[in-house]
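With one protein chain held back, the other chains of the complex are shown just where they sit.
And now, chain A:
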Amino acid sequence: MTDSKYFTTTKKGEIFELKAELNSDKKEKKKEAVKKVIASMTVGKDVSALFPDVVNCMQTDNLELKKLVYLYLMNYAKSQPDMAIMAVNTFVKDCEDPNPLIRALAVRTMGCIRVDKITEYLCEPLRKCLKDEDPYVRKTAAVCVAKLHDINAQLVEDQGFLDTLKDLISDSNPMVVANAVAALSEISESHPSSNLLDLNPQSINKLLTALNECTEWGQIFILDCLANYMPKDDREAQSICERVTPRLSHANSAVVLSAVKVLMKFMEMLSKDLDYYGTLLKKLAPPLVTLLSAEPELQYVALRNINLIVQKRPEILKHEMKVFFVKYNDPIYVKLEKLDIMIRLASQANIAQVLAELKEYATEVDVDFVRKAVRAIGRCAIKVEQSAERCVSTLLDLIQTKVNYVVQEAIVVIKDIFRKYPNKYESVIATLCENLDSLDEPEARAAMIWIVGEYAERIDNADELLESFLEGFHDESTQVQLQLLTAIVKLFLKKPTETQELVQQVLSLATQDSDNPDLRDRGYIYWRLLSTDPVAAKEVVLAEKPLISEETDLIEPTLLDELICYIGTLASVYHKPPSAFVEGSRGVVHKSLPPRTGSSESAESPEAAPSAGQAAEQPAVIPAQGDLLGDLLNLDLGPPVSGPPLAASSVQMGAVDLLGGGLDSLMGDESEGLRSDVGGSPAMGGGGGFAAPGPAVPAGVGAPLGSGLGDLFDLTGGVGTLSGSYVAPKSVWLPAMKAKGLEISGTFSRQVGSISMDLVLTNKALQVMSDFAIQFNRNR
C-alpha cells in the first residue's frame, strides 16, 4: 500500500506506459499515473515528455488530482512554455472558484510558473485576489506579487501591484501583514534604492501589533523589517524595545535571534544611565544561553552571532563563561566556535577555570581543535596579564608531551608571549631549544628562529643553532628563509666577532643563490646597511619593537557595527558584510547603527566603544596579513564588472573579486619582504628592518615605501643582479567562466621606481561585448 510501488518500472518503457495510463478514462487510474509521474520527478527523473497528457488531467473536481497536476506544472512549465498556455484557462477559472482554498491554490501555482506569456494572464486574477474577501487568499496573493516581481519586475510596477502590496501592511489580518512584509522585503532586496518599506511611526505601530498575533515565521519577517527602521528618538526606540522583548521567550530560535538583532540595534540609541538600559542588558543573556541547548546546527549559528555580540557588548555574557565549555560530544564546528568565545570572555575572574579547560582540550584527539586550544592558551596569556605566568607553565607542560603538533603550536604562541612581555619568560628558551629538531612546520620553524635571533645574546650556542638551519636553506619555505636571514643578521650585530662567516654565508645565499626577489631584496638591504653604516644597521635591525596588542582577531569596529545590524543573517555567520559575498548584490545598502541620542553622551561618537570607560582600553586592531598587503599596494581589484547585457539574459553579474584572496599568492613574491618588515604583524613584525613603525601602518605608507625601495634597487643595480627587470609571466585573474566570457589576465612589473600593472582583456564569449567597465578600488 505504499508509494514505493510508483518507482517500479517495466521493460516496455516507463514513459510509454504512463502515457497510456494518463489517458485512461478511469479517474483512479489517472490519479495513480500522475502519482507515478510525481514520484519520478522527486528523484530528478525527466518526465517532461508527458506534459500534454498531464495537463489534460487538470480539469477535475478532485482536489488531490488537481494539486498533483499543479505540482507537475510548476516543475516543467518552463521547459514547455507553449503547452503551459493550455493551462491558463483553468487557472483563471479556478481563481473565481467559490472555495477560497482553490482560489488561493490557483493564484499560488500560477505565480510559480515562470513563463513570460503566462504572467500576462496572471495580472487580472492576481489583482482580484489581492482584494479578496478571504484573508487566506490575500496572504497567498501577497507572496505571488513577489514571485511575479522576480519574473518580470517592470510588469509589477506598471500594474501598480507594489502599491497594493504596501496597502496590505495595514490589513486587518496579521498573517496578511506578515506576508506583505515578507514580499516587500524580498522585492526591496533586489531594488535597494526603491525604498519600498517606507516605515513611519504609524506603520511601525501596525507591525508591532501584528507581531503579537502572527505565526512564528511572520514574526521573523516583521522583526527583520523592524530592524531596518530608524527610530526618531530614544523614547521611540525604548517603546519598540519594550514591545519586542517578549519575543525573546519564543520557542523558535530564529524569532529569538531576530528579536536580539532589533534590541541590539536600538539599544545603541538608549542612554546608558537609563534603568531600562540595564534591564534590557540583563534580559538579553538568558535567551542567548538557551540557544546553546538547541540542536548543534542551531548552536553553530547562534555561536557565530554570540561572537559578534560579545565583541560589541561583552557585559551581556560576562558571567556565562561556563555554558561555552566544550562538551566531548559537540560537533567539531561547535567546539571551535565555543573556544573562540571562551577566549573573548576570559578575564582575571575566570581565567583559572578557562585554563584548566583549555589544558584538557589540548589532550583531545581532534588535531584542529587541539591546535586551536593551544593557541587559545597563548591568547589568554596575552589578554590577561595576571595569568601569563600560569599560561606559560601550562604551555611548557604541553611541550613536554612531545606530541608534535602540540609542540609546534606552543612554540608559535610562546613567541607572541615574548613579544607581549619582553624580558620576562626567557628562562623557558632552553626547553624550547630542546625541541628544535621536531619542528617541521614553517610557522613553528620561523617562530623558533625568531626567538633564537631575538635572544641570541642569551643563548650560548645560538650560532650553532642557526647554522644548523642554514644547511637546508634552499629547501625551507620563504617565511623561514626570511626569518633566518634576519635572525642571523641580528646575531651578527650582537656577537659580531664570532659570526662574521655565518652572516656572509647567509647574505650570499639570499642574494646570489635565491630566485626569490623578496629574499634578495632583504638580503641586499642588510648587506648595504652593514657595509655602509653598521651603527645605523644596529639601530634599524635591533630597534625596540612595539608590544603586540591584546587581541589580534577582533573585528574592526566599523565592520562590527555593520555586522550587528545583520545579526541572524548569513553575513553574521561569515562575519563579512553582505556586499562582500552576496552574489549579484546590486548595490547593497550599508547598514549602520543608529547614533545615540541621549544628550549627556552627545560627545561620544556613535561608533565608539561599548562604554566610555572602555573606550580607552579598546585594543587596537592589527590587520591580518592579507589586509595589510592590500593596504601596502593600494590595490584591491574588486571591479563590479557589470554584466554585459548580452542577448536576453537579465542576470546581472555581481562584482567579481578579481584578486581577492589570490592577491596573496599573486603578489607574494614581491611583497613578502615589505610585509614582514613594515607590517608589524604580530607574527613577523620582529623581523627587523625599517625601524618598524607601529602596528597600524597608515595605508599611504605602503606606496612611497615601495617606490623608495625601487630607488634603492636602482642603486644596487650596479652591484648585484638587476632585480628590477624581472617581470612575472601573466596569469589569469578572472577566468572567462566567471565573467560571461571576459577573461582578464595580467601581471605586475616594476619599472624604474614605480609598480605598474599590465592587463590583457580577452573576449572568449564568441559574441560582441560592450558596456563593460573595470573599476580599480583603493582599499581603505
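Here, a residue touches a chain if its C-beta (ideal position, glycine included) is under 8 Å from a C-beta of that chain, and two chains touch if they have at least 3 such contacts; residues count from 1.
The rule is simple: contacts and distances are computed from a predicted model.
Asker: One chain is missing here; what is its name in UniProt, given the choices "Glyceronephosphate O-acyltransferase", "Adaptor related protein complex 3 subunit mu 1", "Dynein light chain roadblock" or "Small ribosomal subunit protein uS17m"?
Answerer: Its UniProt record gives the name "Adaptor related protein complex 3 subunit mu 1".
Asker: Of the listed residues A:Ile15, A:Ala254, A:Leu470 or A:Ala736, which contacts the missing chain in the full complex?
Answerer: Result: among the candidates, A:Ala254 touches the missing chain.
Asker: Pick out which of A:Val301, A:Cys391, A:Val506 or A:Leu563 touches the chain that's been left out of the picture.
Answerer: The missing chain is touched by A:Val301.
Asker: Based on the whole complex, identify which of A:Ile332, A:Ala349 or A:Val732 touches the chain you can't see.
Answerer: Going through A:Ile332, A:Ala349 or A:Val732 one by one, A:Ile332 is the residue touching the chain not shown.
Asker: With the missing chain put back, which residues of chain A would touch it? List them for me.
Answerer: For chain A, the residues touching the absent chain are 1-4, 6-7, 27-28, 31, 35, 38-39, 42-44, 62-65, 67-68, 71, 75, 78, 99-101, 108, 111-112, 114, 134-136, 140, 143-144, 146-147, 150, 173-175, 179, 182-183, 186, 189, 213, 215-217, 220, 224, 246, 249-254, 256-258, 286-287, 289-290, 293, 295-298, 300-302, 322-323, 325, 327-329, 331-333, 352-353, 356, 360, 363, 401, 568-571, 573-574, 578, 581-583.
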